[in-house]
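Please read the structure below before turning to the comments.
Moving on, here comes chain A:
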Amino acid sequence: MNPKAEVALSLHNVTVRFGTFTAVDGISTTLRAGEIRAVLGENGAGKSTLMRVLAGQVTPASGQITAFGTSYAKLDADLALSLGIGMVYQHFMQVPQFTVAENFCLGLPRTGGVIPNLRRTAAEIAALAARYGFDIDPNARVETLSVPAQQRVEILKALYRGARILILDEPTAVLSPDEAQGLFAMVRALAAEGTAVLFISHKLHEIMDLCDSVTVIRRGKLVGERQVADTSEAELSRLMVGSDIPDLTRPPTLSVAPTPLLTLRGLNLGRGPLDLTLHKGEIFGIAGVDGSGQIELVETIMGLRRQAGLAFDFLGQDLTGASIKTRLAAGIAQIPEDRHKSAMVAEMSVADNLVLDRIEQPPFSKSGWINTPAITAEADRAIAAFDVRMQARSQPMGSLSGGNQQKVVLARALAQAPQLLLAVYPARGLDLGATRFVHQQLLARRAAGASVLLVSAELEELLSLSDRIGVMFDRRFAGILTEDDMTMANLGRLMAGAA
Partner candidate 1 sequence: MAKHILGQLAAVVIAFALSAVLILLAGKDPLLAFGAMAQSALGSANGLSETLLRMVPLALCAIGISLSFRAGVFNTGAEGQLYIGGVTAAAIGTALAGTDAFITMPAMILGAAIAGAFWSGIAGALKLRFGADELITTIMLNYIAIFFVGFLLHGPLRADGSALAQTARLTAEARLPVLVQGFRANWGIFLVILAALLASLYLWRRTGGFRLRVVGQNPTAALNAGMNLQKITLGAFLVSGALAGIAGYTEVAGVQRRMIENLSPGYGYTAIIVALLGGTNPIGAVIAAFFFAALQVGASAMESTAGVPSSLASVTQALVVLCLLARNAPVLLRNWLARHTPKTEA
Partner candidate 2 sequence: EVKIAMILTGPITDADWNSVGYNGLKAAEDALGATIAYSENVTDADAERILRDYASQGYDVIFAHSFSFGDAALNVAEDFPETVFMAATAQELTENVGTYSNPDYQGAYLAGMLAAGTSKTGTVGWVGGMPAPNMLANLNAYAAGAQEQNPDVNVLHTFIGSWFDPAKTKEAAIAQTEQGADVLSAQGVGVIDAAISENVWALGAMTDQNHLGPNVVLTSVLWDLGPLVTAVAKAVEDGTWTSQEWTYGIPEGAIKLADFHGLDSNIPADVLATVNAKFDAIAAGDFIVPLDTTQH
């Protein structure tokens, strides 16, 4: 980055309030063309909110935004777009039922007048995609695309609109490391062309790898700004949390002979058989590029998906045709992939969400009558134990920041000390401290003799936690790695489909 480059954006004392709550508190900073700036902070620190101010989605209570020399008290969506500010949201802003090209046409007169020229737009998309080495079918419906593909579409959409300031809100949360590297290459290329990039991530190594500078936010306030060259991961995490984060210690594998916990025979996800046995006291990692059958595997174990000819043995119990309720009662718990869809009721309180699957059990109810004090007590316990940051336990679940929602889901999954925990992307969107905390919880389950099926897109996470790793490709296991051959190289090879 060129320190003499033109200033693309500067913020002066920007403050955002939601009611009485100050989400962003007097933040000032300056971003130059071609600079890649990381924005770092705990869950709920205010990163997304600040970015939404820039995209014209949130009106600041006070402060000033200067973009390419002109100052504004607030931006609206149109203005932000016309200034060349493009944002890729955590929740993608695409109409799932539309094709990629149709999504690109929305609100963009350049794509044709009364009748948008979809063919021309598709051709332009293809050309742009080719320039950045993306593989995107402009005529595919967005809902049929994988998550990384949707993200590429989002980025491409911002570029197509001529973004000169590109905001990426936790883009790597849904990407595998390889995919993340692809993204970084692209971001670097854009920066080289003069695009300023704001990059939000909870992964310090990514920041160290990609960014020029870092802005650290804590509880809405800017607590420090560093050049990446002049700082370290340790310093950044200290800045972010206010203290050091303890290292993760993984106790060694037990030396006793493994005892099976779950045996699946005759499993077939549509591309041939795959047998699976999970042992007590192990973390079994599942690697694979997105869409390799991980989710189907978890859904089958959970009973959400039925398959003929499957024999399901769980601790000597035959659960083949069992209902989800029976499986939960038998000690299987899950952290689902999409918490908004599958794991939370946004309108209900955090306390209610914490007992969603246990409401029938004592002490939360007795002969069908709900025991509110018991639920309150459980909520207080879980909120304290999992450090859920929120205003009140009666707060609707939907009003928590994403990271804190994830903690609630985790707390619920772990509450009954499950014998088998199906953890799908358990740390997605979590900050450093929270991620560390989740990992410790998984290890604690393992130490207690339970088994964890850990689905993750992050190979480091898998490598540091798993006892074995099953690598999925095309809905089958391409291989199962054990302690000795668990290496990045082997993982990468198998994930690509090599035998």
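Criterion: contacts are C-beta pairs under 8 Å (C-beta built on N, C-alpha and C of every residue); 3 or more make two chains touch, one makes a residue touch a chain; residues count from 1.
Picked so that all candidates are chains of the complex that A comes from, given by their letters.
This one's a predicted model, so the numbers in the text were calculated from it and none came from an experiment.
For chain A, the touching candidate in this complex is 1, chosen from 1 or 2.
Those residues of chain A that touch candidate 1 in the complex are listed here as 302, 304, 323-325, 327-329, 334, 336, 341-348, 352, 356-357, 359-360, 365, 368-370.
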